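To keep things clear, I will list the structure first and then write my remarks on it.
Just one protein chain is left out here, and the rest sit where they should.
For reference, chains read A, B and C in written order, and residue numbers begin at 1 within each chain.
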């Protein structure tokens, strides 16, 4: 799809996501890691205004000169900003004002796009991918916020669910070799997926399916959360400190879990999700296997494209910390902060989830979160040495 | 005014207070000590439903069986409750639902009141006073929330202000004697204002006026915030830890202060407010005086009723910790938790403020907050030994 | 005893206290509130050096110019100081060096005392009382430190114990009247015991005995630690947060308690101790009584001097927050910081304990600690309204 066509389509998707929400719903922030839906709507708009329009359109006037302060997320090069943990205090601007902001920026963008320069189009494409990332975050964040409400309201009766039953598991054999990973070709990717490069992999096996709720329940039943043998040291400290006994959103005393559809039965053969890296890693060790390296995941996904569930169910924790690829150079300018400065203390997840916009997934895509995070749709797939 | 008449009047006042606010505004909570406006509206209603209707009306059905959990504040005798710091996450029930809750409880109350028992009327009267307390808190809490918004929105252009200029100061002489303090007579008071009792006071002088912004500015200019000599030990630790240099809501670099009308000039002769006890106490010591005891305040206010500003401008910190009066007994039942369990680590303020509902102030009224709190309209009046 | 005789006697007592301790023992600090024994030895010496010798002896040279920084406790007027929580890191100066410091200061003091001015003698007397306070703290602090050692070492086999069995309880009747409290006469007292002043007391009864371990066990057995009804709000939060179920030093599963003699049987009829104010207050409420006001305690102790256990077993929490007496003025100079700046957020204890030096107790003595503190020998005596 051409950018000029894709722009209104992606932007409309964001607004469609808040259809089931009230203005009050859109304003709440349930933890520092999450943001209000209204903030997601505004921040993605700020991106187009600041990174595209203000940079490239000579006489562009800001919609509101306070908004860059309010809606910058973390770009030091783009100025001071509102403290992240206080995003939930922004009852003003109202949701209506934020929607008006979106409309005004959309108008300015659409006026430019038909005759836009390549630079303009390239930045717009980044902005659209950025917005799609926030569409997924908007859903995970509102799910967390609603979970904090004792009423456990559902977001929407036909919201996306992790529910696809994996077929029976096979082990995909991969030979030792020098493989190439990373993004190739002209299609869009983020800077952190490049450069494509070689990596030596020993022979290994990759599971054809995701680990399920039922399998994870067996880990719990076997005392998995109470046995330090299976856990990394930091993970064990975390489990003890937080007194955890099951994945996020599971009801401790029922076979239910909280989802965007509210409390729902938890199917034994559906992929387990809302795991931290620590839990995924502990499970894999208990199961006599291990998490795959991100390179193993990418190589296997390329070679066995027909296997189920690489994409679209749950993000899959890997054993790989988030690092720069060999020869990686962050882009010049503020977008150099997009990905590069987070390359520490985070773990890579591969694939995509039921909340990921359909055209926003790639085999080379590198998602990353701190190892204790579990409000994303994060599950796992096993690997083992051959 | 008869209770049956007073009920709708007080209830309407609460709803009038949110007229300048959006549903989004009503949902936010800017710190643990504060609550969302919507929560104030619901909690005061819960009080009537739980303490009056459910207790005294045989066949009363709860409006919503989840609400007692959501809107109980701190009454252990009345069951489990939602965690205080998470009140700002309750986008559901919506403001409209809370207003419907208010309407339903009002209807039930108004059906009972014309023929209500004395017990019913007595509890209703407590409920109305309780609601008036929350009317003041609703204003101080929304002021704090709006201050946390970098846009510094005003609540309302004609909101109450601390602005009355005190006349020139005189020192009111009080002889040493055995005085009586505490509430007497049949009019309403809270349990903690009783029993009336004798207290011996040495001779003292009480200032006829409140300390002003200009006077407090002189303390700042003299290095008051940087000199431990004037401060209690806990206060000095607090000032250092929080790196404080002026009262809450003052602009460090301008003669403005944030109020319910937004940022406004700070009149030199208006009473200073938004002080913690520590700041009030340090100021008094710097000024060669001291804070009055609460008994001194009450006795002076009774004897010099014509003096300005006992009431209606700012609450006045006293040197008295919040303790039970001699012979005090908390009421039986859940209302025993209303006041008694807070008699530790808090300091008494006397008078009333510009935000206090007019018919909700008494000379015997005992307000109390932790010594570091300063989001209330809290100022001071000096006293000294004779 | 004359000061010139008392000086070496008191100083020798401090050194006798560390006879059972190794240099390693003397260096440890088990919590911010406590100090190492070596620090107590040095700080009390610093007091004589800085407050007496340096002020009043013209050509006095500091023993070591680093020591004032290391051994000042909290006197802002006497300069910067080492952070309190880091006192346990001072392996240097060694215990031997601190003892040499003591010897040198003693020599200087003893050279002056025979012909000392009244001012010198008065400051010396304060210094000796100050040292006696620290003698008690040295014992409570080493008890806490040894309790933190899993080996639970005893300090000394014949260390002081809380063990005196109270006689059977009687209720001492006190009539309502205007009483005088506070220190009178020329004997030594701290500034905070003055001025003597009148206070009106309602009629009340005071228990002739202390509350015992057996009585407190009954409170525990009745679920006292799990029922919020008995607790102040701040106390209940503290109990929940710390998950407390019994007094400090009690073994949860045995009728033993840790003391300076190590783990010892806990006699049912011995006074209960190591209670916080919150626990003492909750017990009193459960027992249908209350804590006495400090004025009630002092008046009763004066009128019934023969009753047992006012002194010498456990400090007794009162219902009185620590405040200035009417007309109180802190002394000029650094000693103004001795007591005055702590008059906030602390509660008064009266009497004295088994660890208090015999000649360091007075009926007018006002001890004070934060309401959650319980590493002192703190118990209670009941009172009730008549």
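Going forward, a contact is a pair of C-beta atoms (placed from the backbone, for glycine too) under 8 Å apart; a residue touches a chain by one contact, two chains touch by 3 or more.
All values derive from a computational prediction rather than experimental measurement.
Novice: Sort by label and list the shown chains the missing chain touches.
Specialist: When the full complex is considered, the omitted chain touches A, C.
Novice: Hey, which of C:88, C:224 or C:351 is the one touching the hidden chain?
Specialist: Touches the omitted chain: C:88.
Novice: Of C:10, C:27 or C:257, which one is in contact with the hidden chain?
Specialist: Considering the complete complex, C:27 is the one touching the chain left out.
Novice: Just name the one of A:184, A:198 or A:255 that touches the chain not displayed here.
Specialist: Result: among the candidates, A:198 touches the missing chain.
Novice: Can you list where chain C touches the absent chain?
Specialist: Those residues of chain C that touch the unshown chain are 22-28, 30, 66, 69-70, 82, 86, 88-95, 145-146, 148-151, 153.
Novice: Take the complete complex as the reference. Which residues in chain A touch the chain that isn't displayed?
Specialist: 74, 76-77, 178, 197-202, 228-229, 231-236, 277-278, 281, 293, 319-321, 323-324, 326-327, 341-345, 371, 385
Keep this in mind: only the chains that are shown with their structure count from here on.
Novice: In angstrom, rounded to a whole number, how far apart do the mean CA points of chain A and chain C lie?
Specialist: 58
Novice: Roughly how far is chain A from chain B, going centre to centre by Cα mean, in whole Å?
Specialist: The mean C-alpha positions of chain A and chain B differ by 45 Å.
Novice: Report the inter-chain centroid distance for chain B and chain C in whole angstrom, where each centroid is the mean of the CA atoms.
Specialist: 36
Novice: Which chain A residues reach two or more other chains?
Specialist: none
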